[in-house]
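Every protein chain but one is kept in place in this view of the complex.
Labels A, B and C are assigned to the chains in the order they are written; within every chain, residues are numbered from 1.
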Amino acid sequence: MNPEYPGIPDDAFIRGDVPMTKAEVRVLALTKARIKERDIVVDVGAGTGSISIEAALLASQGKVFAIEKETAGIELIKANAARFLTTNVETIHGSALEKLGNLPMADVIFVGGSGGHIRKILEAANQILKPDGRLVVMAVTVETLQEALDVMQSLDGYQVDAAGIQITRLRRVGSKNMFQALNPVYIVACTRRESSDREVSHI
Amino acid sequence: MNPEYPGIPDDAFIRGDVPMTKAEVRVLALTKARIKERDIVVDVGAGTGSISIEAALLASQGKVFAIEKETAGIELIKANAARFLTTNVETIHGSALEKLGNLPMADVIFVGGSGGHIRKILEAANQILKPDGRLVVMAVTVETLQEALDVMQSLDGYQVDAAGIQITRLRRVGSKNMFQALNPVYIVACTRRESSDREVSHI
Amino acid sequence: MNPEYPGIPDDAFIRGDVPMTKAEVRVLALTKARIKERDIVVDVGAGTGSISIEAALLASQGKVFAIEKETAGIELIKANAARFLTTNVETIHGSALEKLGNLPMADVIFVGGSGGHIRKILEAANQILKPDGRLVVMAVTVETLQEALDVMQSLDGYQVDAAGIQITRLRRVGSKNMFQALNPVYIVACTRRESSDREVSHI
Partner (left out) sequence: MNPEYPGIPDDAFIRGDVPMTKAEVRVLALTKARIKERDIVVDVGAGTGSISIEAALLASQGKVFAIEKETAGIELIKANAARFLTTNVETIHGSALEKLGNLPMADVIFVGGSGGHIRKILEAANQILKPDGRLVVMAVTVETLQEALDVMQSLDGYQVDAAGIQITRLRRVGSKNMFQALNPVYIVACTRRESSDREVSHI
């Protein structure tokens, strides 16, 4: 399997009991990240690895670092990487705050889970994001959303676009189609502007 | 308990396994119905009776007929009527199509459940709705929504206002508030215009 | 006009250019406030006065203080109060932070507009809310929502229920009904618990 663009259905992944970003949200987060073939990608709070795996297929000549603090999550990510024959996903077991500093400069950073440390994680992510790099936060709580906006709109040199995604699946019941809501997720998509002075120092 | 207006919380009702209109939707449906103290109200597909009970409290000098085909529903409606000390709810066990024709002319008709017969139910409801009466449909499927709009916008003498209600509860988890979607419900609120020729024949 | 419960349509109000809480949100905010006939109500950032007028009709033996900093808003509130024949709405022209301290203890406080001072407004509102009083915040920004939750969930003695309301009106275009979204509004509904020590000191 080597798709040209994202869109793997949810049930193609091994899922366990770990919460999983739903397909529609994953597609929007991945396209906002504009991943290129040789990109270095970091996935913070990788969960089941669904974002990591799709990112790895897009960055087929690059590399994905999947950080996850739960052992069950690490096992799932490895199982899903095996299922999709991706050899460029490296799992990192531990806390994002401790691990981000040791990573190479990244083209793309996803922040899915933050364990309540979103501000510090974003500040650490800012240190390793390349010029023109993309930072994509997925927020499922009011507090993470507000804090992600506050941090990223305060930092110099970022363009920030944010939107909530509310999906209503239509579930067939007999001859009818019932409205069935998924929980909304907010995507805060940030692009580091290439030309700013601040970024130059990172090159 | 004798509230001046609707708004009983969901968990105040005895619920069983019967699906229940959520508080916010109930409040909007009830206010769209503009129930007055002496109104005759019909609740088609009454379920747990939550709409019937709130309607009965508002129409405290009037009467509510709660039609429900499931025995479990009838028992729940009776239990909830007892809990809220409403003596003006009459349960009717059976199919709405068979029972609507035997009822007196109504000021307000709610259609919650339709068992796939929404068109015929609305045509029967139309026969017993008084001039200036209000007919309020709650639709949870695409088909019921479309058919309710089609029927009510085709009948002469009705003003039809329709809107979907999507509630996102904020659920506290630790120090955060998580977005949690309820399934959307569409309310099709119809008012029979007093002055039309058609209605005059019903007086 | 003297309705038993809220639900005045938007176009019944004189509106001007001032943004107005839409009918469905107004109904839900008003029912969350459980206004009684003799209640003292404060409406902070009253705008067009639509909440104040409906509150005044419900608290027909009580009083509503409508605080608004814009002159255009004050004029609209007076015009709407005249239209609905409410004689128990008192407009207060100025900043909520300056005016709240001079008001009598309130049964119900609505906070619609906050002008960026939501935290201080809520702390001032807390000082004049009676035991068992209801405080209802309507938030249209991430920051107001987050801060209202933070303040009210930190104060002792409050039960806090919060939910977003997303209304999709169906607009008739030819023979079809088009989905048309209104902007979502979050309602943070808070009830002061009667029995807490903190409140006793306010009696």
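Things worth noting here:
Heads up, the rule we're going with is that contacts are C-beta pairs under 8 Å (C-beta built on N, C-alpha and C of every residue); 3 or more make two chains touch, one makes a residue touch a chain.
On a predicted model such as this, the values are computed, not experimentally measured, just so you know.
Interface note: of B:A12, B:V142, B:L155 or B:M178, the residue touching the hidden chain in the full complex is B:V142.
Of the options C:T87, C:Q127, C:T141 or C:S154, the residue whose C-beta touches the omitted chain is C:T141. Across the entire complex, the residue among C:S50, C:Q166 or C:T191 in touch with the chain not shown is C:Q166.
Residues touching the missing chain, restricted to chain C, are 116, 140-144, 166, 168, 170, 173-186 (touch as defined at the top).
Within the complete assembly, residues 3-7, 24, 27-28, 30-32, 34-37, 58, 149, 153, 162-170, 172, 177, 179, 184, 186 of chain A touch the chain that is not shown. Taking the whole complex into account, chain B touches the unshown chain at residues 142-143, 145-146, 149, 166.
Criterion: only the chains that are shown with their structure count from here on.
Of all chains shown, C has the CA centroid lying nearest to the centroid of every protein CA atom.
Averaging Cα coordinates per chain places chain B and chain C 27 Å apart. Look at where the CA atoms of chain A average out and do the same for chain C: the two points lie 39 Å apart. Listed for chain C are residues 149, 166, each touching two or more other chains.
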